[in-house]
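Structure incoming, see below.
Yeah, one chain of the complex is gone here, protein chain that is, but the others are all in their spots.
As written, the chain order gives the labels A, B and C, with residue 1 at the start of each chain.
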Amino acid sequence: MIEPDASRLDPALQADIEALRGQTAETRRATVADMEAILHQPFPVLDHGFVRVVDYMGDDGAVVQAARVSYGRGTRRVHEDRGLIRYLMRHRHTTPFEMCEIKFHVKLPIFVARQWIRHRTANVNEYSARYSVLDREFYIPAPEHLAAQSSDNRQGRGAVLSGSEAADVLDILRGDAMRCYASYERMLAEDDDDRQGLARELARMNLTLNTYTQWYWKVDLHNLMHFLSLRADHHAQYEIRVYAEIMLDLMARWVPIIHEAFQDYRMGGLHLSRGALGVVRRCLDGERVTQADSGLSPREWRELWAALERPAPDAAD
Amino acid sequence: MIEPDASRLDPALQADIEALRGQTAETRRATVADMEAILHQPFPVLDHGFVRVVDYMGDDGAVVQAARVSYGRGTRRVHEDRGLIRYLMRHRHTTPFEMCEIKFHVKLPIFVARQWIRHRTANVNEYSARYSVLDREFYIPAPEHLAAQSSDNRQGRGAVLSGSEAADVLDILRGDAMRCYASYERMLAEDDDDRQGLARELARMNLTLNTYTQWYWKVDLHNLMHFLSLRADHHAQYEIRVYAEIMLDLMARWVPIIHEAFQDYRMGGLHLSRGALGVVRRCLDGERVTQADSGLSPREWRELWAALERPAPDAAD
Amino acid sequence: MIEPDASRLDPALQADIEALRGQTAETRRATVADMEAILHQPFPVLDHGFVRVVDYMGDDGAVVQAARVSYGRGTRRVHEDRGLIRYLMRHRHTTPFEMCEIKFHVKLPIFVARQWIRHRTANVNEYSARYSVLDREFYIPAPEHLAAQSSDNRQGRGAVLSGSEAADVLDILRGDAMRCYASYERMLAEDDDDRQGLARELARMNLTLNTYTQWYWKVDLHNLMHFLSLRADHHAQYEIRVYAEIMLDLMARWVPIIHEAFQDYRMGGLHLSRGALGVVRRCLDGERVTQADSGLSPREWRELWAALERPAPDAAD
Partner (left out) sequence: MIEPDASRLDPALQADIEALRGQTAETRRATVADMEAILHQPFPVLDHGFVRVVDYMGDDGAVVQAARVSYGRGTRRVHEDRGLIRYLMRHRHTTPFEMCEIKFHVKLPIFVARQWIRHRTANVNEYSARYSVLDREFYIPAPEHLAAQSSDNRQGRGAVLSGSEAADVLDILRGDAMRCYASYERMLAEDDDDRQGLARELARMNLTLNTYTQWYWKVDLHNLMHFLSLRADHHAQYEIRVYAEIMLDLMARWVPIIHEAFQDYRMGGLHLSRGALGVVRRCLDGERVTQADSGLSPREWRELWAALERPAPDAAD
């Protein structure tokens, strides 16, 4: 399991978090010890980002309780509860999973925030660059993540860039971000004479998209799982996937039984199209199917066998 | 303040709730003592309904914290926090209020549930009459709430019915609900011979709309306030308004500063239309405005002075 | 293909619809001839219900246009457009499908409306029983749909009821609905003397859940497909499934390429869980898997082979 690490925060913020963690109270609400252990603590992501759990509502039992519309907490018969949770997940009864809620504080580059915000079923408060000045922090990829444009996937990455090309790119990214930030500060500056300083809401337009922003993001468990199923997937851009992977890990601490069911029935599964299902049936009957008579396009055919982790029956020996 | 009262629950449920209330844990989350005091306890509504708070996330400080996207809890300087909350409410900055969440367990007549569910921005798990058998409980209005159709408002109530007419109505409501419920039970019944019993998902169609159902209803504070502004309003049907009024009282225990701002800037205020604003301006200038030269329709004119709690300037002496 | 049939509407409404259909105008908007052909016309459902398409926005090309954020209509190269649509469906790029919108007028029993309204991502205007008086129309199932409670599925149907039991049920349903409706009318009645008539918002509570209501329901194509994938599925209750099936047919007229992709990649496919995927892989390797060593529960094992439409390998010969 990943571990929290506050060392990249400045000492004043570390102290704030320690102070918060020192405040405890008694509650009659559903409480999860593994969440209390990491509450408020930052988990580092990318070069300057982090994810912190700031609050949570409910646990595995809360889903059971809502599904049964029952009075009790619904954790007495763990075996039955697990069965019900797995049944709900398998049959896509999604509303009980909306009964848990989690609130994150996230620091992330603006271009990642732009992808993330497309998930509309969440509550968001972003740091306002109309109201405040953004910090001088930019995302600069590690060299091993500096990938070329994929040649066969218009929205994907190919091989890692060579050393000299990578060095060139890193110089550009660093140089442009720093120059733009310096201009931002210069435009904002007032002085004692007649220089007034440009309005913050205007000056921000000069920042580059790798500048870090931060927000509070609150979501129910059903919509969190939907987000994770898209963003912890290998099709997702690396820079958002690393956030999703940490949130998936945090979900395992929060609602371990639901997390297991989610892995079994959603993340670790495979959706077969009507055509792919036909191919699988014929193969199970012992037939030797080829792409040509499969009814699938060459691309779908390749994707099917890749997903099955088996060579296509018509692959060259 | 209203008080919880579990006496209308059967003893087994009372015991469940007592057991729940006996389970406490330490937490690092924002905690509100006044909510802990009433957590899980039912507040009676109508003749068989209730509202219970089952869980909550956040407090007054959580809204401040999100608005500032800050690391701390935001309760150190109470005076400043209150000012910020009132500023947010006044200027309709709604997203920070989405950072608090509350979960209710509600028992309510089906015709009330049908109005309530129109508020789409909430999470709901309703007791399933496909899966389970509904209880024999119907809403029968108290005689003082048996109102006639309003003659001037097509969707409102007029005077209370007379004694004999009221008695007649009560007899009908009770008799029909009980007969339909008896038929429901009879259709569901299996026996040792060949009688199989009708499917629950079909039998339920014979129940009347005053039959009680129940659900878990979870909502963020912004959407709760929107619900309350519509349903605790005097235009709302009495049978849903009584639920809203209790929830408004519960909101005051949960987030007292936000509740005060909500009363000051939303519930207790008045929206003037462009025309009504023109009238008010002219009156402030000392002009004697009449309906005829106000630009308002007679109905809007009446409504304006009723809302201002002043006689219209052209009212007969 | 199903055909519209207005014969169950009263003549005045038929005339309204004919008048509407007679009004045409020229438009520069995307237009679908097959939709124009049936626009406004009612398609009968159950004994008194119907579905009518009242308006629509967009066509197959509108999805392509939005996916490309292009200036043109995107119907020039039909072959490429079809490929893009199928790519979007296969990879769950859902936002382009939100760019089409459809508006239905639906008449349906209240207990069906209660299931339907749970789909929150739609716009709804329901006939108001606070404002108006509901018609005397109830859903009474055809004898072949009077099913017993399923013995192995707590929320499903089993065998059809026997003739005498069915006759008994039909008598009950008809009798109770009619008696309750008669009481409803009686409570509403005013007379010249002192009888005022109960408020409509109260009297309605005496109606049974099989009373018909009606609404305008407007939804984007993505959310329509989500609705159809759940409600045209064989797990859905028969009384809502028949509505979904007609809407699926209407979707085929509206956006035929998207409909085909939807059938191929969503409706006609199969989601394999992680465990089921493991079983399929082993079977493709030629291994003889049994339930006992499959890692699946007996129920999941049965469901997997039923979905594959193959006998389980360990089934008795």
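Keep this in mind: a residue touches a chain if its C-beta (ideal position, glycine included) is under 8 Å from a C-beta of that chain, and two chains touch if they have at least 3 such contacts.
Fair warning: this is a prediction, and the values are worked out from it, not measured in the lab.
Q: Indicate each shown chain that the hidden chain touches within the full complex.
A: Result for the missing chain's touching partners among shown chains: A, B, C.
Q: May I ask which residue of C:220, C:239 or C:264 touches the chain that does not appear here?
A: Per the contact definition at the top, the residue touching the missing chain is C:220.
Q: In the whole complex, not just what's shown, which of A:39, A:106 or A:124 touches the removed chain?
A: Answering carefully, the residue with contact to the hidden chain is A:124.
Q: Looking at the whole complex, which of A:157, A:274 or A:302 touches the chain that is not displayed?
A: A:157
Q: Sort through B:80, B:185 or B:264 and give me the one touching the missing partner chain.
A: B:264
Q: Spell out the interface residues on chain C facing the chain that's missing from view.
A: Given the touch definition above, chain C has residues 13, 16-17, 19-21, 23-31, 36, 39-40, 54-58, 62, 65-67, 69, 71-73, 95-96, 98-99, 101, 103, 105, 123-128, 214-216, 218, 220 touching the missing chain.
Q: Across the whole complex, list the residues on chain B that are touched by the chain not included here.
A: 90-92, 95, 118, 230, 235, 263-265, 267-277, 280-281, 283-285, 300, 308-310
Q: State which residues belonging to chain A touch the missing partner chain.
A: 109-111, 114, 117-118, 120-121, 124, 128, 130-131, 139, 141, 146-150, 154-159, 161-162, 165, 169, 172-173, 176-177, 179-180, 183, 186-188, 190, 194-202, 204-210, 237
Here, only the chains that are shown with their structure count from here on.
Q: Distance from the CA centroid of chain A to that of chain C, rounded to the nearest Å?
A: The answer is 34 Å.
Q: At least two other chains touched by the same residue of chain B: list those residues.
A: 124, 128
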